[in-house]
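A protein chain is absent from this complex, but the other protein chains hold their places.
Note that the chains are named A and B in the order they appear, and that numbering of residues resets to 1 at the start of each chain.
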Amino acid sequence: MPERIDYWGIPTTWGSPALYVYFFMALACILLAVRFYQRARLWWRVGRQEVRWDRLHVRLGRVIKYAIVQEKVLSQKYPGIMHLGLAWGFFMFFLGTALATINSHFIKILQGNTYLIYKFVLDTFTVFFLIGAAMAAYRRFIQRPRRLTLKPGFVWSLVLVVVIVLGGLLTESLRLAVERPEWAIWSPAGWLVAQAWIATGASDATLTNWHLGIWIFHLLTVGLMLATLPVGTLLHILTGPLNVFFSKLDRPPGRLAPIAETAKHEPIYASTLNGLTWKQLLDGDACTECGRCQDACPAFTAGTPLSPKQVILSIRDALRQDGSTLVGGNGQSSILVGKRIKDEILWSCTTCGACVRECPVLIEHVDAIVDMRRYLVIEGRMDLELQGALENLGRYGNSFGQSERMRARWTQPIQPPIKDARREPVEYLWFVGDYASYSPTLTDITIKTAEVFRKAGLDIGILYDAERNAGNDVRRVGEEGLFEMLAEKNAAALSKCTYQAIVTTDPHTYNTLKNEYPANGDERRPVLHYAELLDQLITAGKLKFSKKLGYKVTYHDPCYLGRYNGVYDAPRRIIQATGCELVEMPRHGDRSFCCGAGGGRIWMTEGEIQERPSESRIREAVKLDEVTTFVVACPKDVTMFRDAVKTTGNEQRLEVKDLIELVHAAL
Amino acid sequence: MNQDIYVIVEHLRGQVAEISYVMLAGARELAKGSGGSVVAVLLGHNAQGLAGNPSAGSGQCLAADKVLSLEHPALAEFTSDAYQKALAGLIGKDQPRVVIFGSTSIGTDIASTLSVRLGLPLVSSCRTFSSDGKFVSQICGGKIMAEGVLPGPTTLVTMVPGGYKAEQGQSTQSPAVAQVEVPALESLRVTLASYIEPEAGDVDIAKEPILVSVGRGIQNQDNIQLAEDLAQALGGVVCGTRPVIDQDWLATSRLVGKSGKHVKPKIYLALGISGAPEHAEAITDSGAIIAINTDPAAPIFNIAKYGAEMDIFDLIEVLTAQVKAAKGG
Partner (left out) sequence: MNIIILAKLVPDLVEELTIDPSGVALDMAWLRLIINEFDDHAIEQGILLKERGGGQVTVIAPDVEGVDDLLFTAAAKGADRLIKITGDFAGGVNNHALARAFAAVVKELQPDLVLTGVQANNDLDGSVGPLLAGCLEMPYVGYVSGITLNDGKSKARKEYPGGLIAEMEVALPAVIGIQAAEQPPRYVAVSKVRQMMKTSAIEERAASELDPSGGAAISRMFQAEAGQRATMVTGNADEVAAKLVGIFKELGVL
């Protein structure tokens, strides 16, 4: 009868092998635990408090989804399959060893068919693992993609795990070569390798000796792996799932955390490691250095000093080097901002969230960058242009430095005048936004928007002079106090109005009104982007088009509409309804490539860059044959991409249109 | 009562400043009504020659009825304490109808202090006067004008350029010079340590015939390149207003304005410049000012020959391309 034999071929002359194994493994595990604790305690000793223990069931669900099934890793095919081979292989071997232990001491489950299935599964995963390892070797030595860290430490880890798995395969194959049971075929890989042993003609005794040698070696390498796990590149096996478990739940992606305060209500700024939360320090240790964030980052692609991967690793390195002295209370707090992480690195971020979307272990790069920016703002460390924009926002409520009274000047040619939401109740309060109101090149799109709303028969009003910049990017720049001031003014103006829902044309405005303003975005008074509203009207048959435009278009998902708020389909349905044919760019949906204006970048000096993100995006669009129109749903996108079309010399090839322009033309 | 109009002549390192002639022109207007003389007050050391010598090269003399020369070594170079003390004595004694100072680094150092010290009223930023003793002053960046009657019996004023042309204050006859006793100038609290020359700079914009000038409207340093491209296409040079230089987007040698250079190019292309007085006074001698600005109320359009109400960023590259094409690629 097939059954698992404990310690096959291991002599008992020097005592029970189990004792040696358990003793040795205990030692290795103690080393693992101690070393891991040394790393982990730095997180909560150095970092500041944060509550992340709530809703355990949701967190566990995330661990299953991201750490076990590894959905995010699979978003890229080659490395996804590669890593799954390696990781699931190891999950299975771990499970297998656990089952073997239970089998040997508690219940004899591994016998009969169960045992055969057990062997088959393990063997399959061994093959799967080895394929993954081969793919990994190819990737690391031949392909050498830029986003990886090509350092020896990673090679050692790969070698170590391959050696371990081969050890397992070889010992199995040697046992099979000696025993040659009828059910050997249930371990296909092992049986295949066993043929080689058999072919050598070595005696059973020799084979058993080899088995012993490799088995001991296997034990030692496993011990080595466990003991070095907390200090090597395999640390992510523990910190990855931990990071997923503690990932943020309490707020939607589009909402930033407020500034932390001490017990005395004094603000805490993240200039040093102490200013970061323990979770942000864990982020550093969870990073696998895969570099997917870097690849997706528009600032990195443009050639700015920012690499989201390096920001996280800087935190990790700082903790490694200065962590213990900080805990011991010795020395000054390690200054992070300005030293390891230079000001310009932090200012280069557009807060597009592509890094967060890509990260397989759910690191929250944007939150850390914004936290550090808050420190820079308090210190007044920013370029003069940004300073000017913030001063204008503070004084005039818009970044253009124009009077509040000019905000509604664009409405002058409109007859009859748009309702004043301050004076009369309206169904939809249209929060227009700075760019749509003040930028002279965008005024005609704003007017078209008003016309579309009118033709759709909507009861719309605006705040006229009472509107202020909603503050989304002010917050992302790190000027929390200014954001509060703007939000207070807007909230006060809104509270005096009677409306059913807010509609806005700017995704940035949309994001903050929906996610960060109190008492908004709930069921009773939703915040809608115009794409959502028009989509609803089209579906309900209230908005009908008289023409089919027939353009071949591509659509750029705005970061704050798509990635941050999940609105992908509504704009696409609208495009379809206007009779246009949509061709997707490779980077679409939640992979959309930021135009480069967000995070306050549009208010800053551009600096030295190699290629603007917007230009890279236009080049991507131009590769789509026959696409003549580049459709966007954000006024800043219109500005950025129209400029990019000019600077890349594509004026004859591609026209940039806001979604509302298509709707307007098709009505 | 003394009905003379006194003009405090400004000079720097042996050169009479242009504002002095403008002041004399204004003084002449006032003197017509008051019936008094135009008196140029010249403080300095061995400075009488500045009154003007028709045969000595510069050809221009102060258009004054007479010159009062106050000579003292301590007055050789302008310092506020010495000049103020010297003039306090003179004005206190003579009590003229009006004393005109320049609204400049020199004049404003002393006019207000004398007003308090001597208990005399002061009207500043005057652009023009009328013979019936009225003044018109400008405030709020040149957007608002204020008119009134110059208080009697003696009043101090500071003048800005723009209301009169320098030629109106110049004459071919050199006026008579009278020496005035200067009080003892001791324990001076302000002394000149040294002059620091402006950095040579690669270009002297005052000599360039084609200038492409940028103001706040250029928005950031990166956009300066657009102006450079246009200037290169035209064969000219880029310069800028105070805000642009203060942000280090252009070198100090490229500053056009009250504290910078006065320029007289054939064409002055003003991009995104509002035309505030401190800048305007430095460019009014240009052959033709061409202004591009989105604000139709910008004061620059009042001194420009041609203008276009549009966004400079919509125009610059198109214009550069067309200029290049006109020159033959």
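Simple rule for what comes next: contacts are C-beta pairs under 8 Å (C-beta built on N, C-alpha and C of every residue); 3 or more make two chains touch, one makes a residue touch a chain.
As the structure is a prediction and not an experimental result, all values here were calculated from the model.
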Full-complex touch with the removed chain, picking from B:32, B:72 or B:117, is B:117
Given A:76, A:149 or A:387, the residue that touches the chain left out of view is A:387
Residue positions on chain B contacting the omitted chain are 12, 17, 77-81, 104-105, 108-117, 119-125, 135, 137-149, 151, 158, 189-199, 209-210, 234-236, 246-247, 252-253, 255, 258-262, 266-267, 287-291, 299, 301-310, 314-315, 318-319, 321-323, 326-327
Across the whole complex, the chain not displayed is touched by chain A residues 259, 267, 377-378, 380, 382, 384, 387, 390-391, 394-396, 401-403, 405, 479-482, 484-485
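In this section, only the chains that are shown with their structure count from here on.
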Between the Cα centroids of chain A and chain B the separation in whole angstrom comes to 60
Touching chain B in the complex, chain A uses residues 384-385, 440-441, 605-606, 646
In their shared complex, chain A is touched by residues of chain B numbered 219-222, 247, 294, 311, 314, 317
